[in-house]
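A single structure is presented below for examination.
Shown here: the complex without one of its protein chains, the others still in place.
Letters A and B mark the chains as written, and numbering starts fresh at 1 in each.
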Amino acid sequence: MSEMRITQEIRLSTSGRTDILDLTPQVSRIVQESGVSHGEVLLFVPGSTAALTTIEYESGVLEDLRAAIERLAPKGIPYAHDARWGDGNGFAHVRAALVGPSLVIPFQEGRLLLGTWQQIVLLDFDNRPRQRRILVRLRGEG
Amino acid sequence: MSEMRITQEIRLSTSGRTDILDLTPQVSRIVQESGVSHGEVLLFVPGSTAALTTIEYESGVLEDLRAAIERLAPKGIPYAHDARWGDGNGFAHVRAALVGPSLVIPFQEGRLLLGTWQQIVLLDFDNRPRQRRILVRLRGEG
Partner (left out) sequence: MSEMRITQEIRLSTSGRTDILDLTPQVSRIVQESGVSHGEVLLFVPGSTAALTTIEYESGVLEDLRAAIERLAPKGIPYAHDARWGDGNGFAHVRAALVGPSLVIPFQEGRLLLGTWQQIVLLDFDNRPRQRRILVRLRGEG
């Protein structure tokens, strides 16, 4: 058993506007193909208008999460960021900062130790479609 | 000094309904008994209706946190998840996704580097009692 480290990335297109994408299949594949048996995987999204978390990837729950995020940082109120820069995505910056850009998940025997109904998701809060990279850094014993 | 890694788990019963449990004694014991001197400990809760964070474990603060979470994702409003699946725990999924399932804490000389009034807590948002596992993965120098 030796210490192993692998860095990969996932690239994907989003539609923005709290688009929620299931990353579990891609992360699972990276873990399986790495040959690392036990360890932990760090996920990080570069950018200030996207975030990572886990949730049951079911359309009802996703709609409910979007509604809660809308209450937390509504689209229809004035944002100082927009007043200064005219970007129109002030709400997206606030949402991303509150949810956070990083997540660490353990795995064992090449399998992510998620709950049965727990998926890894990217939330893209920006006000337009984006190309996103999610950095995946794996470490553990081979 | 050699690199060491230890995987353990904490098992506990919760009452659900934003039950907040202090995990600090169990995590501290795992760190102390590991023989690892300096390092970091990853905590992860499998499941989509529970989350981890740190807080002063004082009944007043816990009540205040529950009130804020109730404002964020109230019990008494309609949830699409419940309309579709009848689970009645749509609010729990939303809360768990916003707080998040993972936490990483450094330790030194066998002691968690928490603040004086800072405890590690599990928040169980589900609408019924649950058995929970918290995965604890330690890495560092022995």
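Convention: a residue touches a chain if its C-beta (ideal position, glycine included) is under 8 Å from a C-beta of that chain, and two chains touch if they have at least 3 such contacts.
Computed from a prediction, not measured in an experiment: that's the story for all the values here.
From the options A:Leu62, A:Val104 or A:Val121, the residue with contact to the unseen chain in the full assembly is A:Val104.
Residues 3, 38-40, 53-56, 58-61, 63-65, 68-69, 71-72, 98-100, 103-106, 108, 113-115, 117-118, 121, 140-141 of chain B touch the missing chain (whole complex, contact as defined above). Where chain A meets the chain that is not shown, the touching residues are 3, 5, 7, 42, 44, 46-48, 72-73, 79-85, 90-91, 93-94, 96-98, 100-102, 104, 135, 137.
The rule we apply is simple: only the chains that are shown with their structure count from here on.
Fitting chain A to chain B on C-alpha positions gives a rotation angle of 120 degrees, to the nearest 5.
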